[in-house]
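Below is one structure; the comments refer to it alone.
Let's turn to subunit A:
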Amino acid sequence: MALARFRSLLTPLLALLLLLAACGQTQSTSFSSIGAALSPGATPSVAPSVSYPLTLTDDAGRTVTLAAAPKRIVSLAPSNTEIVCALGACGELTGVTDFDDYPASVKSVAHVVVQAKVDAEKVVAARPDLVLAAGNGLTPEAAIKQLTDLGLQVMTLYPKDLDGVYSDIRLVGQALGVPQLAQSTVTSMQARVKAVTDTVAAAPRPRTFYEVSVFEGTIYTAGKDSFLSSLITLAGGEPVTGDAQSGAIQLEELIAADPELILLGDASYDPTLATRDKALATVRARSGWEKLSAVRSGKVLPFTDDVVTTRPGPRIVDGLEALAKAIHPELFGS
Partner candidate 1 sequence: MRAAAAVTPRSLVGGPSLTKTGVVLGGGLLLVLLAGTVGLALGSVGVGIGDTVAILGHRLLGVPAQVTWSVPAEQIIMEVRLPRVLTAMLVGGGLAVAGATFQAVLRNPLADPYIIGTASGASLGAITALMLPALLPGLAVGAGSAWLGVGVVQVLAFGGGLGAVLLVSAVARAARGGAVTLLLTGYAVSSVLAACVALLMYFSGNHLGSIFAWLMGALDGAGWRNLGLATPLVSVSLCLLLARWRRLNVLLLGEAQASHLGVDPVRERMLLTGLASLATSAVVAISGTIGFVGLVVPHLLRLATGPDHRLLLPASFLYGAALLALADLGARLAGGIPVGIVTALIGAPFFIWLLVRSRRVPVAES
Partner candidate 2 sequence: MTVVGPSVPVGAAQVHAQVAVATRLAFGYALPGGRRREVLRGVDLSTAAGELVALIGTNGSGKTTLLRLLAGTLRPDAGELVLFGREAGSYSRMDLARRVAVLPQSLELPTGFRVGELVTMGRLPHSRSLFGATRDDEEAVERALRDADAGDLASRYAEELSGGERQRVLVAMALAQEPQLLLLDEPTLHLDLAHQLNLLETITRLRGERGIAVIAVLHDLTLAAAAPRVAVLDLGRVVADGPPDEVLTEELVRRVFGVAVEALRDSAGRRRLVPSIRPQDSGVPGAG
């Protein structure tokens, strides 16, 4: 009786489900095939336009479905904000973090993340069509889950290197419906990178130590195989690296590595490292650091462009250029 009725509905229901799945599958296949074609150096063929509804896979492997081009965007990391603005959608931002400061116009947007804490209520209040989170725990997983459970479309971006940044820009370009703008942004970035790598290609590579922070002997630097270490390599230096996960390095290891150049990425936050003279005096006073080649030859430089080096967005190339200039001042005239 009831069972029979259920069974009679079952077949058309199943057919409908299969049909929808197939449609979804087709669309995501077509876009992920484009993604797959974005290999390093290759100039991909980009679809001139994007059709909605759109399903994309983010860097965390989760799928995001957009019914239409997002008109309201919330960004949970400064690098994401910069990507959105580079793609001309600055005006669509309804929520950013308290660390966002570029371009200047985003400072007036509401803060939904304060001191790295995601305020779910504020995010919901911003009524976003798309939320851009950061991966690797920078946006806490619990927060991402909470927002997803609330029915929001959360796209996680986690670029591990320059190519990752390019693909993220393209991904967001897809999401916003401006794939060609995304591609041209990437192309100009690639050109600038090539200019740097060409310039430093023949030069010797100094052993470069990028100081993230030092406090009472606890030293943090670029981790092994990290984004920062790849940038240093591209900029023509040989990076001294620390632990792959935390970036910590022991003093003994630093001494054994004997860097020829020290870049103080914490110079913006520490008045004792603000100028070249002060920085050299401060670093020389650290016990065990005096005999490092860099300290003996005075090559201890405050590096105040750390913001661009640590934001994996369009300005990362600015960071690369700043690094290259610091590592090879003789090749990049002042």
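How were these candidates chosen? In short, all candidates are chains of the complex that A comes from, given by their letters.
Throughout what follows, contacts are C-beta pairs under 8 Å (C-beta built on N, C-alpha and C of every residue); 3 or more make two chains touch, one makes a residue touch a chain; residues count from 1.
This one's a predicted model, so the numbers in the text were calculated from it and none came from an experiment.
Colleague: Given that every candidate in 1 or 2 is part of this complex, which one actually touches subunit A?
Modeller: Result: candidate 1 touches subunit A.
Colleague: Residue numbers of subunit A touching candidate 1 in their complex, please.
Modeller: 115-116, 212-220, 243, 246, 248-253, 255-256, 258, 269-274, 282, 285-288, 290-291
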